[in-house]
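For reference, the structure I am asking about is given below.
Missing here is one protein chain; the remaining ones are kept as they sit in the complex.
By written order: A and B. Residues from 1 in each chain.
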Amino acid sequence: MTLKGRDLVTTQDWSHEELLAALDLAVKMKGDRYGYTNVLKDRTFFMFFYNPSVRTRQSFECAATELGGHAQFLEPKSMRLKTATTAGETIEDAARVMSRYACGLGIRILEDKVSAYGEGEELIREYAQWAEIPVVSMAHDKFHPCQGLADIMGWIEWLTPGGGFDPAAVKGKKLLVTWGHGALARSLCSIQEAMLIGSRFGMDVTVAAPEGYDLDGEIIKWTHENCKANGATLATTNDVEAGYKGAHVVYSRNWMSPRAYIDGEFQKQQEIEKALKHTDWICDAPKMALTEDAIFTHPMPIDRGHEVTDDVASGERSCIYDVAENRLHAQKAVMALTMGEVKPE
Amino acid sequence: MTLKGRDLVTTQDWSHEELLAALDLAVKMKGDRYGYTNVLKDRTFFMFFYNPSVRTRQSFECAATELGGHAQFLEPKSMRLKTATTAGETIEDAARVMSRYACGLGIRILEDKVSAYGEGEELIREYAQWAEIPVVSMAHDKFHPCQGLADIMGWIEWLTPGGGFDPAAVKGKKLLVTWGHGALARSLCSIQEAMLIGSRFGMDVTVAAPEGYDLDGEIIKWTHENCKANGATLATTNDVEAGYKGAHVVYSRNWMSPRAYIDGEFQKQQEIEKALKHTDWICDAPKMALTEDAIFTHPMPIDRGHEVTDDVASGERSCIYDVAENRLHAQKAVMALTMGEVKPE
Partner (left out) sequence: MTLKGRDLVTTQDWSHEELLAALDLAVKMKGDRYGYTNVLKDRTFFMFFYNPSVRTRQSFECAATELGGHAQFLEPKSMRLKTATTAGETIEDAARVMSRYACGLGIRILEDKVSAYGEGEELIREYAQWAEIPVVSMAHDKFHPCQGLADIMGWIEWLTPGGGFDPAAVKGKKLLVTWGHGALARSLCSIQEAMLIGSRFGMDVTVAAPEGYDLDGEIIKWTHENCKANGATLATTNDVEAGYKGAHVVYSRNWMSPRAYIDGEFQKQQEIEKALKHTDWICDAPKMALTEDAIFTHPMPIDRGHEVTDDVASGERSCIYDVAENRLHAQKAVMALTMGEVKPE
């Protein structure tokens, strides 16, 4: 098996064996933080931020640095790319030239930088088609594969008895993915990636949300197929509490509704107004008391007081900082395997 | 003594011995420019620029590079931080996660990015409280510790007879800190830090400014205490010339008045109009002739023709470029001592 040259648009594109190889290396890298500094020595990794970011910028640039390389921070607004209304460079030309300079290309595009759900996915796939170097999603409207890897890595760490790292530890465990309210209109990408990777590792998945917050039907279908293939189950509910029963991992986060884009416009204000009304959709201690001593997970940044209460987010069963840290290790592993000369074991 | 893990919000927080250790290393680093490139090898230093900057960006990023590491340039506007009016991440969450990625965090916040004097200081102290990595001020409304270190380093270099580096050389010497006019409304931070560190090293300090340009009373009090503890004196005057008599170091620079913030708004235009009226407040050759062959110092950028005349700024007794260079060496030393494994001697 080799991952050299492979794109990572969603974890669903990689085999279970490949995902295990990435996690295995990420765990090794976490244990030997500066032991891999020759992997991308003096190489350039391009980061394309159509949207700004907190964690993603920090963790990808840090990952490239710790592999001995350098992440260039690029904002496509200064790239004179062709659009519907302006002269500029085609994606083919941009991708082909970048392939001459860099060892890999990360792209982030979602929310207000797309005019319809799925457009970010299309753009990333077009870059991947032309680029001769690996293309990695740094979050787009549909998927967030590195977040998914960091999530499952953190859940395995927390659920493996005795503190080791046993991917089988999450098998048969229940993942509750639940909507959270707030002055937000967040992308579906992290949530959908979590459902996909959780089900790949044999977790039962429950999706809870108010009416009107359906996720992408195709991702639901894929999650269902993943569950079936791994002896797990998928359930959905509009009940704010029911899903907590028996949960081992609770993932509470806001996401936008299927009506977030109308006529090519991102309806942020309208989504926020709608999202603020469901004040009961908050992960709090009474709800967490219904679970099987579940851990609380979130990709951050958290909207405390809306998506989750402070006592849960900062509680003893919160794995948020570990998952955030795992972004770094998972991304280093992905970059090393796809862009470096590191072979999976 | 170790400085590993220590914050640097103002030099006043460090002991005299600790400041000497930092200067000692800075001088060594100046003499052996690329002899410390393993200190932060492949480590990440975050630079948070609430305000843009000239020298600070250049010198900190260069410092990280010369220590073998990488400075990430981050603008909090793209960080989705919580504010009074928008959902976002708390400083606790931001600081805790950054502590997982980086070896240190620099923050710059002043002028129009605060709504009242002292707010920048509060913010930096809050980051420092939560971060598990050293927090260094890259200039904030109250202090500018790395400028202070570069200043005293330059003054010692220029005042040590025979060209060596003897911190005792500035003891008993007179530092004139004098206000300069111009289309400016500059932060108090550099000036206040200079008064503090000058008095720590036994310099007599005179502050000269037109009426209405009082500095922070608490800093004046600390400077007074520093002077007393070191056998020196503090004087203030509204006379534009008197302070020059007997001065060994002249520091002429604009600063904003205590009325710069009204109802949470930075009164830049009003401050500029006020500051332009005091046309006699310029450091020029006739005034310099009153001194004890004083050196001219300024943290740059200089507003030539207002704060100081060209002939003084570019004259033989101007130490401005050396002080600017010292920013690099002082910051390398601070980073090496607080974030690296370098032990003070």
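Following the convention adopted for this analysis, contacts are C-beta pairs under 8 Å (C-beta built on N, C-alpha and C of every residue); 3 or more make two chains touch, one makes a residue touch a chain.
Since the structure is predicted, the reported quantities are computational estimates derived from the model, not experimental observations.
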item	value
Residue, one of B:A116, B:I220 or B:M300, that touches the chain absent here	B:M300
From B:T2, B:S15 or B:T37, residue that would touch the chain that is not displayed	B:T37
Absent-chain contact - pick from B:R55, B:K173, B:K274 or B:K287	B:R55
Where the unshown chain meets subunit A, residue by residue	41-44, 46, 69-70, 72-74, 78-80, 86-90, 93-94, 96-98, 100-102
Residues in subunit B touching the chain absent from view	34, 37, 52-55, 57-59, 61-62, 65-66, 68, 70, 73, 182-184, 300-304, 306, 314, 320-321, 324-325, 328
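We adopt the following convention: only the chains that are shown with their structure count from here on.
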item	value
Separation of subunit A from subunit B, taking each centre as the mean of its C-alpha atoms, in whole Å	41
